[in-house]
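Here the complex is missing one protein chain, while the rest keep their positions.
For reference, chains read A and B in written order, and residue numbers begin at 1 within each chain.
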Amino acid sequence: MKIIFIETEVEAVGPWRKWIGIGMASVLLFTVGCGGGGAADQSGDEKEQGKTRVVEHAMGKTVIKGTPERVVVLTNDGVDDALALGVKPVGAVQSWIGDPWYDFITDEMKGVEVVGEEVQPNLEKIAALKPDLIIGSKVRHEKIYDKLSAIAPTVYSDTVGHVWKENFKLYAKALNKEDQAQQQLKEWEQRIADFKESMGDDLDTKVSIVRFLPGLVRIHHNGFPDAVVQEVGLKRPQSQIKKAHSSEVTEERIPEMDGDVMFVLTMEEGDGKATKLKEEWMNKPLFKQLDVAQEGNVYEVNDVYWNLSGGIQAANKILDDLEKHLLDKSR
Amino acid sequence: MKRKITIRIRPLHLSLLMDVRPLVWLALLTLISGAVFVISVGIGEMYIPPGDVIAALTGQGSPADIMVINSLRLPRVLTALLVGMALAVAGAILQGVVRNPLASPDVIGITGGASVGAVACLTLLTGIGSQWVSVAALAGGALTTFLIYLLAWKKGVSPFRLILIGIGVNAAAVGLTSLLLIISPIHTTSQAMVWLTGSVYASSWETVWRTAAQVAVFLPLTLLSSRHLNAQELGESLATGLGSRVQLHRLLLVLYSVALAGIAVAAAGPIGFVGLMAPHIARMLTGPSQGQLLPVAAVTGALLVMVADLTARTAFSPLDLPAGLFTAVLGAPFLIVLLLKSERHV
Partner (left out) sequence: MRSHPFRTLTLRTLGLVAGVLLLLVTLTGSIKWGLTQVGWQTLLNAFQTPEPTQVELVILNTRLPRALIALCVGASLAMAGALMQALTRNPLASPGIFGINAGAAFAVVAAAAFFSVASFQAYTWVAFAGAAISGLIVYGLGSAGRTGLTPLKLTLAGAAMTAFFSTLTQGVLVTDETTLEEVLFWLSGSIVGRSLQSLTTVLPFFIAAWALTFALSRPVTTLLMGENVARGLGQRTGWVKFLSALCVMLLAGGAVAVAGPIGMVGLVVPHIARFLVGNDYRWLLPYCALLGGSFLLLADIGARYLIMPGGPVAELLAGTAARVLSDEVPVGIITALIGVPFFITIARRSVSE
């Protein structure tokens, strides 16, 4: 079973909570920064195994002992990040699409227990795995925090999606893998710098992001792919710069999809519905009239990387796509 | 002749003439409920034998058992039990007042109104505590009932009109709920959908204590008023002859029913058909007198919801389904049989 509501919006919280969020994020950055410094002499040290750490997160503070070995991950981005950090969970919620995992993680996830799905994980399955760390997200699992905490130390990100980088750092801290995280983020920064340099003046290319789901069409504003596109320095069409996560659109808003390039995401669940819808829309006269379509700058990309997985591996794969489609052009 | 015993509670001027048969049934059902309770607490991803369950409940089991039982299963099973009782009694009162076997809080829009309140709270005010969701559900249910009552008033309230208006108001409530779902943030929509089918998934001890306290207030009140219900069931003219101030008591009883339904909806969402089924099963077992009906109905309701939730969380593991799904599956055939059999009441 899969439900597609993997996106969240940070604006869904009131203004006061936003400030709390910002405060929390800065505390988080602070702790991550401090932890990063101390982590250098910590790695691989056998004596450190028994040491307790305090991780501050969306629901408060959690004490974690040493390096967790039996980790249960309740978010898709958490799975992506954990694997990137070399941690194989003992249990995880199934991927939004795929049976039960995304193709690109299937090999690594062999033998990992499915604990239900991200919107409603099975608490007893989790308990039966006897984990020593549970990673979840407040936006999904706020109501069951107490129960999870009774099972094992639990760490929550505030939300998922455009805050992927903060989440990566948080998960790394909980997993006691901050060194690796630092390293990967450094590589990420380097890739961005290289990309910006290669793009040169073309960096002001306006990127339109359109997503087809079974039965509905979205123009993206402020989700995971948008955060990546923004970070690498690319621009967006004026009509797509909005605070909301995305807009569900009727055909009348096809003109708002125009841009210098368009990336088309299709969330295909396996029944062909989304693909059919995509083909219908892309063959509509209104769509064909778009400048971006007439100039042949519409690229179809993998929804798993661009939206569903949502961790650092996925972010790198988006950058792969951007390099592939935009760098060739600017040369 | 059936054997009867008389229970007198002098300070309350209350005396109940009870058949022995209902008492036997009550005892039997309570026993079955107790067994289902223990089994329910024992079954899950980790099977805990009944002996160990009882040991854990008395605080002597292994720490792992105690953790699973205390933080995962017990709150859930207890919520199911309380919700079942509340819904069953709410349904029994309504059926008595409205003198129609099909009346139940879900058919006449009370749960629909409570849902609007709760969903509005979930979608428009994300980030506020869960206790407010239940307040909103109660308020929604009460407001809706008030509206139904008001609209059905025409020199008194005829039961038929009450039902019909209730159905209409329910349609509006469904519309409003859909509207709220559509304008809500995406992630709340899926949460609200699970809630709308009726689920005790995330019940906490807080839910249990709150619900228990509320039920503890309203259940005795209802039992005390149940003698008026007997009069109500005889029909309006006859009831007046018996000196029962019909309209007043009717209103009071409806209020209790709303409160109980609202409590249940607040705790677990609209778990359907329990308010319809439980009183009927009870009536089949005990006969028509309300004094005996209510306790038996309450236990039956508790049993129904516990079994439904047990099935919902174990049958399709690792998926954890809403209990309301299974009460509906049970409820529909029941309804058909009911409609075909009960011509006297309709």
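Basically, a contact is a pair of C-beta atoms (placed from the backbone, for glycine too) under 8 Å apart; a residue touches a chain by one contact, two chains touch by 3 or more.
Please read all numbers here as calculations on a predicted model, not as lab measurements.
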Contact residue for the chain not shown (choose from A:137, A:208 or A:246): A:246
Option touching the unshown chain, where B:84, B:272, B:295 or B:318 are the choices: B:272
Chain B, residues in touch with the chain not shown (by the definition above): 100, 102, 106-107, 123-127, 151-152, 154, 158, 160-161, 163-165, 167-172, 174-176, 178-179, 181-186, 189-190, 193-194, 196-198, 272-273, 276, 316, 319, 321-322, 324-325, 328-329, 331-332, 335-336, 339-340, 342-343, 346
Touch list for chain A against the chain that is not drawn: 1-5, 9, 11-14, 213-216, 218, 244-253, 255, 269, 271-273, 280, 284-286, 289
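Everything below uses one rule, namely that only the chains that are shown with their structure count from here on.
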Centre-of-Cα separation between chain B and chain A, whole angstrom: 42
Contact footprint of chain B on chain A as seen in their complex: 1, 3, 5, 7-9, 12-14, 17, 114-117, 119-120, 122-125, 127-128, 139-140, 143-144, 146-147, 150-151, 245
Residues of chain B touching chain A in the complex: 44-46, 67-68, 70-73, 126-127, 130, 185-191, 194, 201-202, 204, 313, 317-320
